[in-house]
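Here the complex is missing a single protein chain, while all its other protein chains stay put.
Take a look at subunit A:
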């Protein structure tokens, strides 16, 4: 996952003045090819160990199922509609919660980040609220909404909101004074300044915030299902556990893991596309 950022954005320079763009993407692709087998090797190694440990009796198969059995169970589950309903329940609440958190975090972050007075006014409040673990709000959520989807959403939104808010706030505060002076000297209005200067400056921070929030939201979605019993993969894990279907527990655990991987890959792909101009993606060209 921590492979080198590629520059393959398809936005090739139309002029012949800088070969670096092409050059960079070449080396990045080359590095990736070399790193990929090594990363796969680690994963295969883990799967092998997990297969062997219960088989040779290091850990009782009653607690840890061998890899092959997990895969077999998962393959069986994939053919059943109930599996996909559970996946859909989790993904849906994840997406709704994430969207709410991203919109709220962005709007509040932009306002707090660009108005110094408001930022100072709220900084200690934010530092107090932010570290509260979302899980500790479970009793409150249950009290308010029972095991409804809204309970889950409360947890997801609370956890994901701060990730976006903090990043966007820093981003809005980071607008280059020369860039801002330039905009003002050409008499750009407030809205144009926000759209053409502030927002592009915030964008890399925003993307980081969304990527972090997406992972956290998934964690809280599954946690909510597991603890509150709202429908989804977490609830399926709890049911499988209480009926001592150990391979099934692991099959669902693996499913949540795969969802996490997909979320992360998706976020990174979007990031590379949207930030093709940014030094972290384009590969620094000597100015």
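As a working rule, a residue touches a chain if its C-beta (ideal position, glycine included) is under 8 Å from a C-beta of that chain, and two chains touch if they have at least 3 such contacts; residues count from 1.
Please note the rule applied: contacts and distances are computed from a predicted model.
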From the names "Electron transfer flavoprotein subunit alpha", "High-affinity zinc uptake system membrane protein ZnuB", "ABC transporter ATP-binding protein" or "3-oxoacyl-(Acyl carrier protein) synthase I", which one matches the UniProt record for the unseen chain? "ABC transporter ATP-binding protein"
For the chain that's not shown, point to the residue among A:119, A:150 or A:278 touching it. A:278
Of the residues A:197, A:214, A:246 or A:263, which one touches the chain left out of the display? A:197
If the missing chain were put back, which residues of subunit A would it touch? 13-15, 17-18, 20-21, 176, 178-179, 181-182, 184-189, 192, 196-197, 200, 203, 277-279, 282, 285, 287
